[in-house]
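Missing here is one protein chain; the remaining ones are kept as they sit in the complex.
Chain nomenclature is as follows: A and B, assigned in order of appearance, with residue numbering initiated at 1 for each chain independently.
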Amino acid sequence: MDKPFIIAGKELKGRFLLGTGKFGSKEILRDTILQSGTQIVTVALRRIDLNLNEENILSYIPKGTILLTNTSGARNAKEAVRIARLAREAGYGNWIKIEVINDSKYLLPDNNETIKATEVLASEGFIILPYMHPDLYAARALVKAGAAAVMPLGSLIGSNLGLEMKMMIKILIDEIDEVPIIVDAGIGIPEHAKQAMELGADAVLVNTAVATATDPVKIAKAFAEAVITGRNNYLTKTADQSFMASASSPLTGYLHD
Amino acid sequence: MIEDLATKAKNLTRQYFGRAISLYAPIYISNYCDNHCLYCGFSQRHDIPRKKLSMTEIEKECQTLAATGLQNILILTGESRLQSPVSYIKEAVLAASRYFPNISLEIYPLETAEYHELFLAGADGVTIYQETYDREVYKRLHPAGKKRDYDYRYESPERIAQAGMRHLSLGILLGLTDWRQDLKALFAHLRNLEKKYPGVEYSLSFPRLQKVAGDANDYQPISDQEMMEIIATTRLMFPRVGINLSTRESAAFRDQIFEFGITKLSAGSSTKVGGYNDREGIGQFNINDKRSLNDVKEMLIKKGYDPVITDWRRIGNE
Partner (left out) sequence: MRAMQLTINGKNSNFPSPLNLQDYLKKQNIDLEAIVVEINEKIIKKTEWPTTILQENDVVELIMFVGGG
């Protein structure tokens, strides 16, 4: 009944993406990934602290999980491009979440720099999932630049406020057909994830709400379920609308709520 | 239920368009046509006097119309590259530009470069109706002439948008086939264009077929109620798209229905070539609302609407 969720030609098993930042321990992270069934996780790149003997996080991420390297730390396109190239060089694939933030107060992404970085990296063959402030012009520019998906923020990173940007995200969902729309940032409770899916988003990415929970494994499972429920609700609603449209009374089919 | 639909449509129209109604008039400059469309008064099959205006005559038409205060016109031709080539249309646009700030065209499908040429000459809108989106019906109704090419016509809006035109008007000729199917297809066509060319201002028209002499085909007449449904549904589906209503419709019907979704009305029209100066000749369709521009303006004002004669002035098309 559902059409497949595909990014850059790769069909994905689920519509719940997980961020790996802010977790209490790597073991909990591993369990969370396994129990939630998520197939894509974000990671970041940092300078090694030579005084610590930090374990390689990658050994805690189950084999087969797609690594989406976040360019966090980048304040402009040039830095984002540099980080992406580093990630690729490390040998862990070329899926990049472009996150360009030059704002430590709100952590809002810079759409302009994000578009520039997308243009450069797309020409180098990266699979790009840009994190952006939902703006239709910017989304179109990102698609044109070669993005494999568009990731509008639901609300400010870490705010747990849910879909503050609901109307703007809906516009992207309605107008952008070429790539999936993945709501990222601000999703605080499973209900938010469900709403995002009911709106028509293709997937959601959650980090803070899971990592900082008392029981990340439990809440990650709840998020994963909420995503499935939300998606099913969306499919049922749209199926109803097209059924009604072909029935004898076409008007109700045309009327939106 | 239709009351409900009508009220919603009225409110949405009020919300997005306020109480402004745009007025315009058509100028037919040539009725030479190579096509054999079964339903049309200008078809090759009809032995009617064919006329093509000279530039002097075009100027006269413009002068007559401009004197009424109108600023928005629609220049029409039949389909004949021989009689009304692009160069002829371009000259007409250049002439009309001296009288009217807003010029739209309802002509045969052109190449992008040709549309662009006309845009540079001063036209900023093009009207092109697919007539029907049912390929089988289309094939039957357009047996000969270039209009037979469904796809070329269907793709014209894209070329028009690419050429830089600011206004694009689409439509279906009601009565040719099941209107519900055609409406759905029209909506899909528009939706795709909106996504691809978001900067263009779109409008829709729903001319109701008037059978012409000698046309033995069966058509599906549309009732006033269905017309109402079509307009209201369109308004709900596309809150910001313009909806035109021509003088094919009677004065009584236009007055009653316009509040439920119409944004543009033609007024004081003639569908005869050179009709503003010459009473002779055969029009493309019968005018049922014969009121003058002033009469229509008065009606609008009485109902609390603002008849907008021009909505913006072109500084230059480039």
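In this text, a residue touches a chain if its C-beta (ideal position, glycine included) is under 8 Å from a C-beta of that chain, and two chains touch if they have at least 3 such contacts.
Note that this is a predicted model, so its numbers are computed, not measured.
Asker: Need the list of shown chains touched by the one chain that isn't shown.
Answerer: A
Asker: For the chain left out of this view, which of A:58, A:167 or A:239 touches it?
Answerer: A:58
Asker: Which one, A:38, A:155 or A:207, makes contact with the chain that was left out?
Answerer: A:207
Asker: Can you list where chain A touches the absent chain?
Answerer: Residues 19-23, 26, 29, 42-50, 53-59, 67, 69-70, 72, 82, 85-87, 89-92, 99, 157, 185, 205, 207-208, 211 of chain A touch the chain that is not shown.
Please note the rule applied: only the chains that are shown with their structure count from here on.
Asker: How big is the gap, in whole Å, between where the Cα atoms of chain A centre and where those of chain B centre?
Answerer: So the centroids are 45 Å from each other.
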